[in-house]
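The complex appears here without one of its protein chains, the remainder shown in place.
Our next item is chain A:
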Amino acid sequence: MAASDRTVLQFGPSSAVTSNITAKVHPLVIFNISDCYVRRPDQAERVIGTLLGSVLPDGTVDIRNSYVVPHNEFSDQVALDIEYHHTMLKSHLKVNPQEVIVGWFSTGLGVTGGSALIHEFYCREVPNPVHLTVDTGFRNGEGTVKAYVSVNLSLGDRQLAAQFQEIPLDLRMIEAERVGFDILKSTSVDKLPSDLEGMEVLMERLLTLINDIYKYVDDTVEGHAVPDNSVGRILSETVASLPKLSPPAFDKLVNDSLQDQLLLLYLSSITRTQLSLAEKLNTAAQMP
C-alpha cells in the first residue's frame, strides 16, 4: 500500500485501553501447550490453539485452560480447523461454563504474517483476543512466554494494519508451587512424598534459611557486608511478629495442643484395634 511521506501513523484511541490489560497465565496452560507441541504431527512447525479463561472485573485476562486446534500452514495461507475448534469449545463449556474464549496461542518466538490472519479470525469470536506466544524452541536461550493484543493502526480514516502490542504477563505459578516444583521439574519422580517426608524437607529448608539470615546479620554487624536498611527493617518486623506470650502461658498453649493431638492419636489407635476385632467377629464366627 502506498503511503506518502507526510502522513502520520496514528495509533488508534484504543491504545489507552489496551495498556491497562494484563494477562495472567496459569501453569496448566504452559504444560498443555508444551505437551501439544511435543505431540504435533511431523510436518507442522508450530501448534496453534485456543485459550480459555475469563476476564476479571479489573480488566485482567485470566487464562486458565487451553486446547490445541489442528491447522495447516502454507507459505502465506493458514487453514484452521474451525469445526474442531467449535466442537472442543462446546465440550469444554459443558464442563465449565465460565471458561470462555479469551484468545489464542502459538508456539515459536515472535509474530508472523500468518498469525495476523488467525488473529482476525479470533477477533470475530471475541472482542479483544489475547495472543500468547510460547517459545518452545528456546531461541533466545530461554523459554519466553509473551502475550500480545492487537491494536488497529489507522491512517486518517483508513485501516492500515494491526499492530501486535505486547502486554505485561503474569505467570501465576501458585498451583505449580502447591504441587511442588521438584515434582514438576524433573523428568521422573519415583514416588510422591508422604506427609512426614515433606515435613522433613521443609524443616531442612527452613533451617538453611535461618542459617543464611544469621550469617547475613553477623556479617553486617561485623561490617563485612553492606547493611541494607530495608532488609533490616523486614527482619526486625519478622522477629517482632512472634506473639509475645509469657513463657508459662506459651508453654501451657503448646502443651494443650500437644495433649489434644496425643488424644486423637490414641483414639485412632483404639479405633483400629476395634476394627480388627469387628472383622474377626464378622467373618470368623462359625455356625455349628
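Points to keep in mind about this one:
One rule holds in what follows: a residue touches a chain if its C-beta (ideal position, glycine included) is under 8 Å from a C-beta of that chain, and two chains touch if they have at least 3 such contacts; residues count from 1.
Everything that follows uses one rule, which is that contacts and distances are computed from a predicted model.
Chain not shown in the complex: UniProt lists it as "Eukaryotic translation initiation factor 3 subunit H", one of "Auxin-responsive protein", "Eukaryotic translation initiation factor 3 subunit H", "Glyoxylate/hydroxypyruvate reductase HPR3-like" or "Golgi pH regulator isoform X1". Only one of the listed residues, A:Met88, A:Ile101 or A:Ala116, touches the absent chain: A:Met88. Taking the whole complex into account, chain A touches the unshown chain at residues 26-28, 30-32, 34-41, 64-65, 68, 70, 84, 87-88, 91, 94-96, 136, 138, 142-143, 145, 171, 173-181, 183-196, 198-199, 202-203, 205-206, 208-209, 242, 245, 247, 250, 254, 257-258, 260-262, 264-265, 267-269, 271-272, 274-275, 278-279, 281-285, 287-288.
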